[in-house]
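The complex appears here without one of its protein chains, the remainder shown in place.
Going in written order, the chains are labelled A and B, and every chain counts its residues from 1.
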Amino acid sequence: MSQSNRLSQGGRVNRDKVINFRYDNKSLQGYEGDTLASALLANGITLVARSFKYHRPRGIYTAGSEEPNALVQLESGARTEPNRRATEVEIYEGLSASSQNCWPSVNFDLGAINAKVSRLLPAGFYYKTFMWPASLWTTYEKFIRKAAGLGKSPNELDPDSYDKLHVHCDVLVVGAGPAGLQAALSAGRSGARVMLIDEKPLAGGALLGSTDVIDGEPAAQWVQKVVDALTAMPNVTVLPRTTVTGYYDYNFLIANERVSEHKGKPNGEPKERLRKIRAKQVVLATGSIERPLVFADNDRPGVMLASAIRTYVNRFGVLPGRNIALMTNNDSAYLAAIDIKSAGANVTVIDIRQNPQGELVEQAKAQGIKVETNRTISTVNFGANKIKGISTMALSDDGRDVSGGASSLECDLIGVAGGWTPTVHLYSQAKGKLEYRDDLHCFVPKFRSQNNHGFEAGSCQATWDLAGCLSEGAEAGAAAAKASGFENASAAELPAVSEAAQSEMRPLWILPTDHPIGIGPKKHFHELHNDATVADIALAAREGFLSVEHLKRYTTTGMGTDQGKTSNVNALAVMAEIRQKTIPEVGTTTFRPPFTPLTFGSIVGHERRELFLQKRKTAMHPCHDAAGAVYEDVGDWKRPFYFPKAGENMHQAVQRECLAARKSVGILDASTLGKIDIQGPDAKKLLNMVYTNAWSQLQPGRCRYGLMLNENGMVFDDGVTTCLAENHYHMTTTSGGAARVMGWLEEWLQTEWPSWQVYCTSVTEQWAVATITGPNSRALLSELCDAPLDEESFPFMSMKAFEVAGIPARVFRISFTGDLAFEINVPARYGVALWKALMAAGEKHDICPYGTEAMHVLRAEKGFIIVGQDSDATVTPMDLGMDWIVSKKKGDFLGRRSFTRSDTSRTDRKQLVGLLTEDPNFVLQEGAHVVAELKDKPPMEMLGHVTSSYMSPNVGRSIAMAMIKDGFNRKGETLNVALMDGSSQKVKVTDPVFLTEASKEASS
Amino acid sequence: MFLIKCPWCGERDQSEFHAHGEAHIVRPENPDQLSEEEWGDYVFFRKNPKGLHYERWVHSHGCRRWFNAARNTITDHIYATYKPGEPKPEIDVNDPIHGNPENQR
Partner (left out) sequence: MKRYSIFSLLRNSVNYHQDWQANWRSPDPKKEYDVVIVGGGGHGLATAYYLAKECGITNVAVIEKGWIGGGNTGRNTTIVRSNYLCDESAGMYEHALKLWEGLSTELNYNVMFSPRGLLHLAHNVHDMQEIGRRGNAIHLNGIDSQFLTPEGVKKMVPFINLECRYPVLGALLQPRGGTARHDAVAWGYARAADAMGVDIIQNCEVTGFKIENNTVTGLKTSRGMIGAKKVGCVVAGHCSVMSEMAGFRLPIESVPLQAMVSEPIKPIIDCVVMSGSVHVYISQSDKGELVIGAGSDLYNSYSQRGSFDLVEENIGPVLELYPIFSRMKMLRQWGGIVDVTVDRSPVVSKTPVNNLFFNCGWGTGGFKATPGSGHVFAHSIARGEMHPIAEPFSMNRFNSGALVDEGAAAAVAH
């Protein structure tokens, strides 16, 4: 198919480079430099989409990121992407895109039934119906959900990569139009680090679509000179194809660059690159967006912004129609009219102003452009998905009504020019305050928020003339450079421009038709993307939705993927008109980031898959890998869960490990325990405050177990702390609690007791720890060291430093199994050597490595708690039956006062007990509940829950621990555990200690 | 994302810090002599002002030191940061530049 709408010359496309692409299974051609939209228009394709709610046919409406209609599904398979704006996608060889939200095709869409019954579907219709019968709502909802949404999510893994980096600069200039270019030039020359960012592939902004002359040359040449000058400065970075999507506090901005898509193949490059920018000063030169006019059936495919038509002609060499009607309320449409006429189309201007005068109007007339004044389009003749013509009618003096007969005009394209809206999204995101200017008919920046320093320049603050934009840009760039410390900055010289002065616009926000608005077949859309009409706003107001936020939410105005870029001011104006208020009285809604939708992949960047979150591994990890360990996630640690032998399942492995550890010797990697080195003359004082028991008498070389409480009196960590020397301690914490305890100590020391001389250092990673336990652990260790290990020389709860297998070690005689055990700490780099030495020497003792699950079983057999499993943040030491560890003599410690509160001092609180099931082979689910009285079905009153539950091979039966109301008084009772499947299990309440000498004998 | 001036390290990105609530709460010297209400007030009840707030931060991914900040909770503007033990800086919330947004310009 030929490019029937391509002009024979002109435009910034490379006619030597033909690009083949597919749209809705049609093979088409465009040129390098085309967007998908310009290429489709070149091929005469106008209808590209179906609207969100009514499925009305829609066409390309703009030439930029503000596009509300032309959203397509780009590509298929793994690289598919929904809702891409055809006006932004640059075509590449082999591109394939398809229309979305339609079936079977965009030209014939069954969903268009919604348009036929649109009278039944006013704003908010769904709140009023689908309620009867109530049970059918979920069925109705399925259909609603299917009809909603636009494109389709990818369903495969993303083959592309994304880059992300931090950047700092002195001056960030957003927008590379005339103002932005001048700003970057001024700031760049001062030596400041400057970034100039623009969302388009080419710099120039509005100049790209114009025929302006600067310094006697076409504007494009001036733009190129400035870009060349900037590129040559080492302190300046120019980033095309990059959208600043968010402007957050303290001049922190997000910019997303489309790196490789336009090249068609990634070639090792990332698809997108996200920059997190911290700028000293930000110059916003974000330009403005042309506003539509709100008239009858203004959504037809073939209705387009006048400036967009001009851009397609001038930038792309595409003339999207032959007979073009331009409807306007201001002079800017005449610029478009003149360019379109020179490109060879017939142009009629329908000017709603009563007596438009001025240079541009005269120029247009002189070129043979027909101008109708004080008239509006009352009807758009539309058939076979094409515009065939329009009818126009005369406007009344106040512009609220039409009069006289309709005159018709054949045309195939309608341009609309409703004035310009400054692009203030970023300014507003950064909490800048806006002000509505009656003289300019738009919101402009008023003052910046205090944490976001910078300046605005150009049409984003309603400076409409080119000379004004150029000079404001230069001034802003120089001022920003000065403010960031480059005192010598000065404004760049102003190039010479000549332009026609523009006359006043006529602000008619709703243009009448031949029937009252909303009462009749024609629809006035103020917002195309979400199909919101003037009648919807009128209905909302009628129903009491008067606040601008209510109107927005009830009519869904501005909530589409375009975030209302073209519709925002019109919507507010329509609300004002209907409520007979001024626009500032109506108020405005908040612009939220991002400016244009931001790819999830880009947000995440490299921090995905293996780089999503670190895996912490102990020094001995390679040994565990070699032994075939199965791992458990404990915080960020990977800990061996169990070490299965060939053919063993988890249960078998754990049972074997538990038996072996008690029978001869077991070995555990305990390196993950938190370790804190505490030094200083006030260290003892600190321990006395953070632990519940007394530490004053602890001698060097001795260890003590402690519980840590918060000020609420609840246990939050435990561990053994050892006195290494006077004023020097080694504290251990739970594996998951290491960072929390470290933070806790520092918090108190720095904020409450800054005069205390205590210094805490986290040494968790410095030590590798192997625990050997069991009757033969002493024999094993003695083979690897010279130190005396007998009970008298090396008693329980003491520490000695000596060499183990030639490695300097700290050995602690502490035990979490209740058996004879040694915790051998060596510098982390010797972890593997220690493990291998112990395994080798242990071979004759049948040494058995065991994992965390066996560790849990072994400690439960002896009734040792795990903080965080057997306790949660509602448990006191007394609730755990650990009164013995709470000092009554030493005075105050953290959390102590809370014990005597009325609720905490109750004696019938939930308390830790043991449970023995009636069926010794039945292992209760952890989390199962003991009930006060067993009933046929819930609800049942609960007494508490099972915190730990295992099959214990050493006890020879199942064991469990539980937190139960008034548990201490219930020992000996038989209670019931009600299970999820409706069954129950009788349990006997016991002490939470299961492996006594008696039970040992019984099981052996 | 704030830019926070650590009194020891200088200006750093907010992601290096953690906030820890109201500053200048002193742990009672004799908790045993406090009523349930007084103790509960110390442990749980906090100032939660809309406007000027004195609060604690820790430079957790930096020097790991704690400090205090005076911040406007409406605008998130940080008036000052200071070391623990230093007195609260006097802040004029009606300051036309740094006060509440309603008072600006």
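Keep in mind that, in the parts below, a residue touches a chain if its C-beta (ideal position, glycine included) is under 8 Å from a C-beta of that chain, and two chains touch if they have at least 3 such contacts.
Nothing here was measured: the structure is a model prediction, and the numbers come from that model.
Between the chain not shown and the residues A:240, A:358, A:389 or A:601, the one that touches is A:601. The omitted chain makes contact with just one of the residues A:200, A:929, A:957 or A:970: A:929.
Residue A:518 is the one among A:518, A:743 or A:881 that touches the chain missing from this view. Summary of contacts with the chain left out: across A:224, A:547 or A:679, the touching residue is A:547. Residues of chain A in contact with the chain left out of this view: 52, 79-83, 119-120, 122, 125-132, 134, 137-138, 141, 144-146, 148-158, 160, 246, 248-249, 252, 254, 276, 431, 518-520, 535, 539, 542-547, 549-550, 553-554, 556, 559, 561, 563, 592-594, 597-601, 603-604, 607-609, 612-613, 615, 632-635, 712-713, 716-717, 733-737, 740, 866-869, 871-874, 898, 901-904, 925-929, 931, 938-940, 942, 945, 947, 978-980. Residue positions on chain B in contact with the hidden chain: 1, 14-15, 18-21, 36-37, 39-41, 43-50, 53, 55, 71, 73-76, in rising order.
Here is the rule we use: only the chains that are shown with their structure count from here on.
Chain centres here are Cα averages; for chain A and chain B they lie 27 Å apart. Of all residues in chain B, only 1-3, 13, 20, 26-27, 30-32, 34, 36, 39-40, 42-43, 56, 58, 60, 64-66, 75-77, 84-85, 97-98, 101, 104-105 touch chain A in the complex they form.
The residues of chain A lying in touch with chain B in their complex are 248-252, 278, 431, 433, 447, 449-451, 711-712, 743, 746-747, 750-752, 754, 892, 896-898, 901-902.
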